[in-house]
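Sending over a structure as structure tokens; questions will come in a sec.
Missing here is one protein chain; the remaining ones are kept as they sit in the complex.
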Amino acid sequence: MIQTVLNSIPTPNFEYALLSPILIMFAAACLGVLVEAFFSIEKRRFAHLILIFTSLLLAFFAVVLQSGPSGRALVANGTVALDGPGWILQGTILLVAGLSALLFAESKVDPLGDSFASRASTLPGGQEEKIVTKLGWAQTEIWPLFSFSITGMLLFVTANDLLVLFVALEVMSLPLYLLAGLARRRRLLSQEAALKYFILGALASAILLFGSALTYAYTGSLEFGQISNGISSANNAPGLLTAAIALVAVGMLFKVGAVPFHQWVPDVYTGSPTPVTSFMAGAVKVAAFGGLLRVFYVAFGALVWDWRPLIWVVAGLTMVVGSVIALAQSDFKRMLAYSSIANGGFILVGFSATNRPAIAAVLIYLIAYSFATVGAFALITLIREQAGESSSLIRWKGLGKKSPLVAGLMSLFMLSFAGIPLTSGFTAKFSVFTAAVTGGATPLVLIGVLASVIAAVFYIRVIILMFFSEPIPDGPFVVVPSIFTTIAITSSAVVTILLGLFPQVIIDLVSSASVFLR
Amino acid sequence: MNPSAYLVLSGIIFSIGALGVLLRRNAIVAFMSVELMLNAANLAFVTGSRVWGQLDGQTTAFFVMVVAAAEVVVGLAIILTIFRTRNSASVDEASLLRW
Amino acid sequence: MIATVIALPALSALLLLTLGKRSNKFGPGLAIAASTGSFLIGLWQFLQMAARPEEERAVITTVYEWLAVPAAGFKVNFALQLDQLSISFVLLITFVGTLIHIYSLGYMSHDENKRKFFAYLNLFVAAMLLLVLADNYLLLYVGWEGVGLASYLLIGFWQHKPTAAVAAKKAFVANRVGDFGLSLAIMTMFIVFGSVSFSDVNQGISGAPAWVSLTLGLLLLLAACGKSAQFPLQSWLLDAMEGPTPVSALIHAATMVTAGVYLIVRSASIFNASEIAQTAVVIIGAISLLMGAIIGAAKDDIKKSLAGSTMSQIGYMVLAAGLGPIGYVFAILHLITHGFFKAVMFLGAGSVMHATNDNVDMRRYGGLSKVMIFTTITFFIGYLAIIGIPPFAGFYSKDHIIEAALSHSWWAGAAVLFGAGLTAFYMTRMVVMTFVSKPRWEDDVHPHESPLSMTLPMIVLSIGAASLGIILTNDHMFEHWLEPVTGFVEPEPPFSIQTITIITLSVVAVGVLAAIWQYRKIAKVAPKKVSLVVAAARKDLYGDVMNEALLMRPGQGLTRLLNIFDKSVVDGFVNGIGSFTGGVSARLRRSETGYVRSYAMSIVLGTAILVVALLIVGL
Partner (left out) sequence: MNFPWLLLILLTPLIATVLLFIPKKYVVFKDNQIALYSSLITLLFVIVVALQFDINSNSATQFDISFDWIPIFGISFHLGLTGISLVLVGLTAVLTPIVLLATEHEVQKKNKEFLMWILLTQACALAVFLARDLFLFYVVFEAMLIPIFFLVGRFGGPRRSAAALKFLLFGLAGGLVMLAAVIWLYFVGASQLGRGTFSITALSNELSIDTWTERWLFLGFFFAFALKAPMVPGHTWLPDTAEQATPGTSTMLIGILDKVGTYGMLAILLPIFPNASREFAPAIIGLAVFGIIYGALLAIAQKDMKRTFAYISISHFGFIVMGIFSFTSIGMLGSMVYMVAHGISTAGLFLTAGYLIRQKDNSLINSFGGLTKVAPVMTGFFLISSLASIALPGMAGFVAEFMVLTGTFQRYPIPAIIATLAIILAAIYMLWLYQRVFTGAEVKESKNIVDLNKKQILILSPIVVLTVLFGLYPAPVVKIAEQAVSNTMTYVGAVDPQPLIGKAVTP
């Protein structure tokens, strides 16, 4: 009896090899938990470092080895799509997460240790906090959380099923909520950031989930391909479906930080420990846009004429509002947060083109932006005062005199954000605008141009402050980081320059892999 | 059966949840409202499952419950920390980060 | 070969300016040598030309291709045209120029920048020669502005005096107004004839529509007015007297200011083709000759009085040039004789100033004939020449112009006759005030005769002023000489020539007597209470006042206004965009309240809007 029932259920076909990047990271996360359980507090950090970097490398190699044409398939019963964009997104996430991991690991820039609270449970400013800090303890739980989050991202960008998408979203987000609240310094702000991120994130994922439910109710399937079929077979889009699309869109747009769902971004970016911020601005952004692309191109592709105008509006709003508000910022991290919003807008411009070049353009933009942004955040960690990072812009005056190298690299990233040619930012903007023009979104390009000019102001202002002003007395100082941060910054800078000078490599790679499987 | 009634109900629950997030100051209550929204989605899933005669929707509801449980863990941890620091679970008090 | 005439002074100027102080010692000598060399070469060329038959006298030498745009059929050569007209000028310029170089040796002997002065003089000679030798209008323009530059530099030579610097600039700007006309004329020539050379324009003008000759005529007249200080661009000339006196003699009397006359005569074919343009020339000439004379009669500054006289005499030439073929030759003749007699008088004035500690006020002269015998005699010869007493040069040239003017119209004749009377009046006034009347010197003045280097040129020039008229008009030599270039038609005045001579001489006599009567007693300080005419004349007939009221003030206002406009409106617009965006930013920033519930609100509202919008789009 049982045997027959079991036989009637087909054995799920599970492509372990192709899923190995996700599985590796998942395993790393689980092992990390075990490390927490079984290693003494002195050895934990070391073990975690070995574990995380090994797993990241392994996962990346798994991506590289399998991402060829033969490795493109719908796997796990069609719930995961390992296609060109999927592989590229996974690879990018792993690399960018790797850079963030280096920042997570950095413990030399702050005399008290790494960027995370020694014990998150201690009261900020309390006696206990002082003691654990003095003991030099570290909250090593960040590592498994980090690995879980990466696992979620890898799955999120390849999810071909609304349920998988939702689960991946949560796997990706829940650790982030925690990580956001773990800053060593300015813990009140950090905790507040975690709370805000959590409540709003939960709200957004609930909205996404409800949208998924309505989609399911309408199409009878959770799988993107079949949703698409279900939509095409209907004559017109009834209210149920349009509402579903809108709700799913909100869930995704929240993650990418599009206006008007962007308000969490500045607060969370500012409050979180800087390595976590870099992770959010880099890897999470890549993942969120990856998911957005797939859901809308594959599942809701048939209704492109319905949702595209809205994306236009959102994209325009995001670019303009992000750039305009950034103008008034006096805190560098917060400014970068708005910059991240504005950049999200530019990516949406490419996204709104809804053609093959658009996919490539979005991917190029994501790669260019994520590396540069991680580099910029990494540099923030080096510019310090007694109380921690010095992110008040006005205090950066004359930084170029104190450390031409740090200021110079920062300028490089700023120029890249501003889209000056010969940096990766220009390559990115060029591809996005090209895609948009090809896709008929020229008016959006004009708004993008306008926003770029506004955005240039605040990027350039940073350079002006650092190089054209005299240093203030008792201003911030620049610390020399360990090898970790050095590698992170160097790689970001190299990628930023190389993508600017020789964009061909990446464009070729991405263009050859810009088709979604459905 | 008429599935639209169930969907309408789930919509109403969802809206109540959303309003709860907007209106309630206490972080825990706000969080519970989010749970309500998730459950509204569950209702819609189950309705869809029934309409299409599949099990997928019902399975999904279980997944959602599990995820919700995980969310509770994380959420309570965060809220607890906040409460310990500020002696209050009001979301309005956490407004240092702005502009 | 002819190019060396220009090259000698040009190279000398270049050398003196680049070597700087190192050439202080030999500078003046070199400059004089260069100028003399030019004169000798010019003389040689003249003798060769005179030896050739009439139709082979004009020679064009192309030095090189200056500017060529084959696609547009545009070609201008650096080519020199040596013909009867230009050689006359070459001789005048180099001869008078050399003499004034020599004179300057004495006059400027104490100036620390003597070398620079000579360099500028050489530069002037070179530019002026280029002006008269060019075979096309564009190259002429180079010389035209070159002399303007030299004039600018020399007027402002004593630039530590603000007045000199201002005067120099004024002269240049006024000239540029004229250049505006010349530029447009050249451009018009190009679009009409496809060429700017004299010969092509001359050939083409006969077939051109009437507006061409009229336009060109008026534009060239404007150019001539600027350069020759004719109404309404006259006011710079009086200020130009700020320059050292040799400069006034050479540039602002004998040569440069007459370039306008040269231009008109050179463009004879254009003016011949347009009666309106010719009439305009005559009118301008008439106005200027009277204005200049009136101003000259009222000024107490000897140089300014002479400047007024120059303007007046050039008015004669311009008027003559406006008369057409009956006048061209006499315009040039008068130009040459004027070059001599006005130069001698300017040099005389310089000599007087030299003797009286650079005083220019004639009311503080008087009785100088007793102490400055050479100066007095040479000046007096110049005086007789300018008021037209036979057999001095001015008589011949001016009488011919009066004849020609009378044969043109009664009003032109009246103007020149009245002018002759005025000339007699103010020149007599000058002679009386300077040389004849009782001494009214300043206390520390001890007048003395100038050194030989100064008196010698005056003597030589006065010989010319006395004799050139007879020599050149003998047997209509000058008419025949120039006829192939300018054309010549015998004037047919309404009265006989004898009658005209008698009338002229009586008018002159009246002028002389009036002056003697008027200035039998001279106050040391100019009387305040004077007639309206004198008051106006002292103020240059309100030329400057008009310029200021009509051009300068509104111009200054306009530029100031524009500056404000540029800052506040144009740049303000740009900055306004900036501050507007900043303001919007500051406001939008407040939307980020920090309250998580308000964030949730915008998410929910956004969701609602999105749903509704999608529903609308979907419908």
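Chains here go by letter, A, B and C, matching the order in which they are written, and residues are numbered from 1 within each.
Following the convention adopted for this analysis, a contact is a pair of C-beta atoms (placed from the backbone, for glycine too) under 8 Å apart; a residue touches a chain by one contact, two chains touch by 3 or more.
None of the values given here were measured: they were computed from a predicted structure.
In the full complex, the chain left out of view touches A, C.
In the complete assembly, the contact with the undisplayed chain comes from C:D566, out of C:E54, C:D358, C:E442 or C:D566.
For the chain left out of this panel, the touching residue among C:H110, C:H160 or C:K438 is C:H160. In the complete assembly, the contact with the undisplayed chain comes from C:F193, out of C:F39, C:Y103, C:F193 or C:Y365. Residue-level contact of chain A with the missing chain is found at 415, 418-422, 426, 429-430, 433-434, 437-438, 442, 445-446, 449, 452-453, 456-457, 460-461, 463-464, 467-469, 502-504, 507-508, 511. Residue-level contact of chain C with the missing chain is found at 17, 20, 64-75, 78, 138, 141-146, 149, 152, 156, 159-162, 164-166, 168-169, 172-173, 176-177, 179-180, 183-184, 186-188, 190-195, 200, 203-204, 207-208, 212, 555, 558-560, 562-563, 566, 570-571, 573-574.
Definition applied: only the chains that are shown with their structure count from here on.
In this assembly, the chain whose C-alpha centre lies farthest from chain B is C. A count of contacting C-beta pairs for A-B and for B-C identifies A-B as the more extensively joined pair.
Separating the centre of chain A from that of chain C, both taken as means of CA atoms, is a distance of 79 Å. Here the CA centre of chain A is 24 Å from the CA centre of chain B. Along chain B, residues 18, 21, 30, 91, 94-98 each make contact with two or more other chains.
Each of residues 589, 592, 594, 596, 600, 604 in chain C touches at least two other chains.
Put simply, chain C touches chain A in their complex at residues 578, 581-582, 584-586, 588-589, 591-592, 594, 596, 598-600, 602-607, 610-611, 613-615, 617-618. Note for the complex: chain A touches chain B at residues 120-121, 123-124, 163, 166-167, 170, 174, 177-178, 181, 187-189, 191-196, 198-199, 202-203, 206-207, 209-210, 212-214, 216-218, 220-222, 240, 266-267, 270-271.
Contact residues on chain B toward chain C in their complex (touch as defined above): 18, 21-23, 25, 30, 91-92, 94-99.
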